[in-house]
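Worksheet for the structure shown next.
A protein chain is absent from this complex, but the other protein chains hold their places.
Every chain is named by a letter (A and B) in the order it is written, and numbering of its residues begins at 1.
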Amino acid sequence: MAESGTTNPADGLGLPLDHGACRLSALSCGPAWLVAPFPGQEGACGAALAPLGLDFPAPGQVLAEKGARIVWAGRAQALLFDADPPGALTRHAAVTDQADGWARLMLQGADAQTVLARLVPLDLHAGAFPPGRAARTLLGHHPLLLIRDTENAFEIMTYRSMAGSAVHELQEAMRSVAARAALS
Amino acid sequence: MRISCPCCGLRDRREFTYLGHETFLYRPAADAGPEAWDDYLHNRDNPAGETRDLWYHDPCGTWVLVTRDTVTHAVTASRAVAEGQRA
Partner (left out) sequence: MTGGWRIPGRGAEIDRSRRRRFTFGGRVLEGFAGDTLASALMGAGVRVLGRSFKYHRPRGVMTAGSEEPNALVAVLEGTQRTPNVRATVQEVYKGLNAQPQNCWPGPHLDALAINDFLHPFLGAGFYYKTFMWPRRFWERVYEPVIRRAAGLGSLSGRADTGRYEKAYAFCDLLVIGAGPAGLMAALRAGRAGADVILAEEDRAVGGRLLADLPAIGGQDTHGWLAALLAELRALPNVRIMTRTTVTGAHDGGTYGAIERVGLHLADPGDLPRECFWRIVARRTILAAGALERPIAHPANDRPGVMLASAMPAYVNRWGVAPARRVVIFGNNDSALDTARGLTAAGIEVAAYVDPRDGISVTEEFPVYRAAQVVGTRGRLGLREVAVRHAGGISVVQADGLGLSGGWNPTLHLSCHMNGRPEWNETIAAFVPRPGMVPGLEAAGAAAGRFSTSDCLADGARAAAVALADLGIKVADIDLPLAEDRPYGIAPFWAVDAGGRAWLDFANDVTTKDVGQAAREGFASVEHMKRYTTQGMAPDQGKNSNVAALAVLADATGQGIAATGTTTFRPPYVPVSIAALGAGGQGAGFAPQRLTVSDATSRAMGAPMIEAGLWYRPSYFPRAEETTWRQACDREVTMVRGAVGVCDVSTLGKIDVQGPDAGQFLDLLYTNTMSSLKPGRVRYGLMLREDGHVMEDGTCARLDAARFLITTTTAAAAQVMRHMDFVQQAFCAQQRFRFASVTEHWAQFAIAGPRARDLLNGVLDEPVTGESLPFMGCQPVRVGAIAGRLFRISFSGEAGYEIAVPARHGAALFARLVRAAEALGGGAYGLEALNVLRIEKGFVTHAEIHGRVTAFDIGMQRMISPAKDCIGKAASQRPGLMEETREQLVGLRPVDPQDEIAAGAHLYAADAPASAAFGQGYVTSACYSPTLQGWLGLGFLTNGRARHGEVLRVHDGLRGRKVMARVCDPVFHDPEGRAMRG
């Protein structure tokens, strides 16, 4: 899976984990670039991203095209995944390599939203946070970039160094939710 | 308590870090003199009612100027600090 001599932040954490109707697994860490436009340069950044079929995303927005994806990731910044930033971008934005900075997990299954409701102080109703949206928030006390792929699949990104403790939190929540589901 | 982040919408207070009154936005000139700097750094009113203060939305990195009521705790308005810079 990984190139020789390299590690994924989720190595050694026993993933995938299954509890009840939920599975937590590790995602591989391809290219990831943080794009932070200079003041007022969102439009110019969007134009620079056009060759990839992308634009600069509005808050909460996720844009995907031909394997590349750009995800809003905070105040006037976005993460560009699985593509190298077009050279023109650096004239309008600070661009930093973040490929190794994040642990990337996937939580999926019928109870995924219920599990996250134990840890994330966000309204996760599909009406309020529909598939194709991203949010910066908290996973317990961990920083979180949450992306909803489908109704029952969430990408969970936290700092690389916190992968183990984030998995611990998720596993505890998965156990409790699985036990509740078994009860009814 | 819930605070509106200009980027993220209404969020729980646990996502925010408090700084202080909006006075911190109005930094005196370097040579403004000790009284101006004292006012900037230390001297604050303690209003029973509306106040405007600064909160940091840690998850997204936005500094927010929040208008709220110290008696009822109602949050009545908020805007990004950087937006005010543009005016």
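To be clear about the criterion, a residue touches a chain if its C-beta (ideal position, glycine included) is under 8 Å from a C-beta of that chain, and two chains touch if they have at least 3 such contacts.
Keep in mind that this is a model prediction, so the values were computed, not measured.
Q: Which chains here would be touched by the one that got left out?
A: Contacts of the unshown chain, counting the full complex: A, B.
Q: For chain A, which positions touch the chain that isn't shown here?
A: 2-3, 5-9, 12, 29, 34, 36-39, 76-77, 90, 93-102, 117-125, 128, 140-142, 159-166, 168-169, 172-173, 175-176, 178-180, 182-183
Q: At which residues does chain B meet the chain that is not included here?
A: Residue positions of chain B that touch the missing chain: 1-2, 10, 12-13, 17, 19, 24-25, 27-28, 30-32, 34, 37, 40-41, 54, 56, 58, 61-63, 72-75, 80-82, 85-86.
Everything that follows uses one rule, which is that only the chains that are shown with their structure count from here on.
Q: Can you work out the whole-Å distance between the CA centroids of chain A and chain B?
A: Chain A and chain B have C-alpha centres separated by 30 Å.
Q: Which part of chain B faces chain A closely enough to touch in the complex?
A: Within the complex, chain B contacts chain A at residues 7-8, 11-12, 14-15, 57-62, 80, 82.
Q: Show me the residue ranges of chain A that touch chain B in the complex, using the header's touch definition.
A: Where chain A meets chain B, its residues are 59-60, 74-75, 77, 121-122, 135-138, 143-144.
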